[in-house]
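Mind having a look at this structure? Questions to follow.
Note that one protein chain of the assembly has been removed; the remaining protein chains are unaltered in position.
Our next item is subunit A:
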């Protein structure tokens, strides 16, 4: 189906977003001698090997001990280091929530919590590893910045941007190979949404892997004569309220799309903005109060209602409610 679509963005290569992190971290290490890396026995999975090889004295293997890793990282900031911690999203957040809350967020430490294998697209490992609540937990913490980039290039750009951002941050990315459709030389501004496609009938606010699904959905909607605007919200917190309100003023309705629980995710944040500033129809695409399961990423996005076809249906529902 995708082959026949007239997509506004195309790709020649697929790559995992975690490789964008790994390559970004290596570049960050070269640019700034204060960047240090910590990993809890997942160096290969997080693509931190290149950093470890080039900067062995600035890489710290923590073993399977995530709580300790967060504390270490907080301590390392005292004296000017910029620690990037790496493990799966599940072990980066839920397992260590109290450590992040006290030693990082409340203490305002310059720690970058970098989390891979987030969401359903982790795939076959199943629900124990497919965390769908991490964005909610992290965005509730005062002082915490939350970033969910959409492809390899954007993840690399986000990683580099975090070096110059002072304060606690959560960077969420994933496992599967995914289209690379944003430019390699993109400017990444934390907190600044990116308008991917102009449209007039409905806005699709998407984050992470689902930005690609939103781009596919836009082409499908266009075939039916519906003009959709696609906005890439890579920073969930602080949220770019201005971009949201500007777009909704034009289109009058919206769909949010994310690989996360609806409760606590991007859609929930957008709903708050709309309720306070400009009440408008909003349909929320995300996992609806359930755990995931084993399967391929494509199968899971379909079963849990997160793919382009579901975004199209949601867009029509939103338009009908105007």
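Everything that follows uses one rule, which is that a residue touches a chain if its C-beta (ideal position, glycine included) is under 8 Å from a C-beta of that chain, and two chains touch if they have at least 3 such contacts; residues count from 1.
Keep in mind that, in the parts below, contacts and distances are computed from a predicted model.
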Name per UniProt, for the chain absent here [options: "Indolepyruvate ferredoxin oxidoreductase beta subunit", "Radical SAM protein", "Transketolase" or "Pimeloyl-ACP methyl ester carboxylesterase"]: "Transketolase"
Selected from A:81, A:195, A:222 or A:313 as touching the chain missing from the view: A:81
Per the touch definition above, residue among A:32, A:102 or A:249 touching the missing chain: A:102
Absent-chain contact - pick from A:68, A:246 or A:263: A:68
Contacts of subunit A with the absent chain, listed as residue ranges: 36, 57-58, 60, 62-63, 65, 67-81, 83, 98-99, 101-103, 106-109
